[in-house]
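Missing here: one protein chain of the complex. Every other protein chain is in place.
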Amino acid sequence: MKIVIQTDGLTKQFGNFTAVDNISFKVQKGEIFGFLGANGAGKTTAMRMLCGLSLPTSGKGMVAGYDIEQEPEKVKRSIGYMSQKFSLYEDLKVWENIRLFAGIYGMKSKDIALKTDALLKQLGFESERDSYVKSLPLGWKQKLAFSVAIFHEPKIVFLDEPTGGVDPATRRQFWELIYEAADRGITVFVTTHYMDEAEYCDRVSIMVDGRIDALDTPKSLKNQFNANNMDEVFHQLARKAQRSDN
Amino acid sequence: MNLYQQFIRGSQFWAFVKKEFRHIMRDNRTVLILLGMPIVEIILFGFAITTEVNNSKLAILDPSNDKATLHIVREMEASKYFNVVKIIHSTSEIATVFNRGEVDMVIIFGNDFNEKLNHTGGAQIQLVADATNPNVAVTLNNYASSIILQYQMELMMQQKVPYQIKPEIKLLYNPSMKSSFNFVPGVMGMILMLICAMMTSISIVREKETGTMEVLLVSPMKPLNIIIAKAVPYLVLSFVNLVTILLLSVFVLHVPVAGSIFSLTLVSIIFILVSLCLGLLISTISDTQVAAMLISGMALMMPVMLLSGMMFPVENMPKPLQVISHLIPAKWYIMAVKKIMIEGLPLKYALKEIGVLCLMAVVLIGISLKKFKIRLE
Partner (left out) sequence: MYAIQVEGLSKNYHSAKSGKYAGLGKPSASPDQVDGVTFDVHQGEIFGIIGPDGAGKTTLFRILTTLLVPDSGTAKVDGYDVVTELKDIRQRVGYMPGKFSLYQDMTVEENLNFFATVFNTTVEENYELVKDIYQQIEPFKTRRAGKLSGGMKQKLALSCALIHKPSVLFLDEPTTGVDPVSRKEFWGMLRKLKEQGITILVSTPYMDEAFLCDRIALIQDGIFLQIDSPQGIIDQFAQTLWAVRSNNMSKLLRDLRAHPAVDTCFAFGDVHHVTLSNDSYTIAELHDYLAQLGHSTIEVHVIKAGIEDCYMQLARRVDPHSNNH
């Protein structure tokens, strides 16, 4: 299997504070990788480094075959990103958002037009093509935002708490989109506060105080910690945390 | 029990005021802006952005060479605006000295200047200035005219002859044509407006943004008290700034307070009240601090700078702009301050301005109270 993310002793320090402490892991192509941790455990900092937005203090990281320190621009071109806080421009229409983000990633106009039609059809959004994003229900927005994030067929898509505040049915449909993307070979790197969502992941890592304290399939983690579900696993690990910070 | 309750209410109010001061004092940037801004503006307007022209080079063509012309030339030389660098002897030289850039202005006296001045009244004097920079040329002309006019007045006083002198107010109260006389009232109007309106609206809107306003509204504290308590610190700060500006203007710019301090304070209080109400109004229509800042900037600062007469004379503006300028509180405040502080006139001469400001205050307080909600919508 091809490895698309590989870190080796990745560390980020802010003054005396070690936000990310020597983390090493690998993620394979097409894998759904859950990146869990309590608030302030260092998830966001680690994710920023992997997206080429922040330089590591020490250690190495390769994303989509590029070094995150030497070639951050190439890293950015090979990934997609979506978060709960920012996803789409509310005051642009649905097709305008797609056009914009596809353009940013250098897709050709003709390809964009063709793919836009296919995407709207697949999502059942044909009638919303000319709607402003702000008029869509939250769940639709999140689904559209995800589709836009993978529109340019990135090698990896980073999702930062993508399903916060969404109703249960939409949350599941959202995960179905994630499955489809993974089936197409797109690697999915996702953080979440919903512990049931951790079960959807192929493998899960749990960060505590800047370190990765556990990394395995949900099944083995449950066995290892003698737990019924991921919630219990998470609690056993996160309870040991010395720090909690935002 | 009643007394106790009153005491509690009182301490509630002061606790709120204390909290507001904490917000201000803990944000170094705000403190710097609030207290540093008047100083910077006074110094900027007083020194850097000055319309004064000093030590300009002057040439004299004086065929009369009598008592009067010599006196005027001496006065010119004595002023800080002019240095007489050349004496020329014929009109043909004028073009040459200008072309060589040797002088900025040439003063040409007519023949038999003193004679004509004292008897026929038709003494001739011509001012020729290099108008490549029109502003400088106009300023130089004004300086020179003012010096000549002054000489004429002296003559008048000696001879007790009523002449056809046309006194210009500006020159009367600002004989040295110092631009600071014009800018100090302007800066006062601008700073007070900025602090009261902009800062008050921002601080109220900030509480909306952080959700603390919801909690305060749900508390037993009277909503009106919340607003008054929020305004108190800015009222205090405005006074600090008022004092700073006055001290700076008296001791650094040498612009004295010619009228009564009491009148000046009274006018300022009314203006501060108007500004606070404007801030309150802005806070009711904006939901974010950025919006509050933009609205205060666009709706208050720009008109104050451009239409209040602080920088550009209102009289020269097209009619519609003049009408709009009447609606700007700062314009009336600046006019009142000019009268009281610069011209030293008693309060009754500024009654019109004060009346307009009072009317504005009443209307704005009325609207604010009406618009102010004890709920969220």
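To keep things simple, chains are lettered A and B as they appear, and every chain counts its residues starting from 1.
Going forward, a contact is a pair of C-beta atoms (placed from the backbone, for glycine too) under 8 Å apart; a residue touches a chain by one contact, two chains touch by 3 or more.
Please read all numbers here as calculations on a predicted model, not as lab measurements.
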(message) Going by the stated contact criterion, tell me the shown chains that border the hidden chain.
(response) A, B
(request) Using the definition of touch stated at the top, determine which of A:119, A:195 or A:214 touches the missing chain. (result) A:195
(request) Would you mind spotting which of A:103, A:124 or A:185 touches the chain that isn't drawn? (result) A:124
(request) Using the touch rule from the top, list residues of chain B that touch the missing partner. (result) 8-9, 11-12, 15-16, 19, 22-23, 26-27, 210-212, 214-221, 374-377
(request) With the missing chain put back, which residues of chain A would touch it? List them for me. (result) 37-40, 90, 124, 132, 134-140, 143, 161, 164-170, 172-173, 175-176, 179-180, 182-183, 193-200, 218-219, 229-231, 234-235, 238-239, 241, 243-246
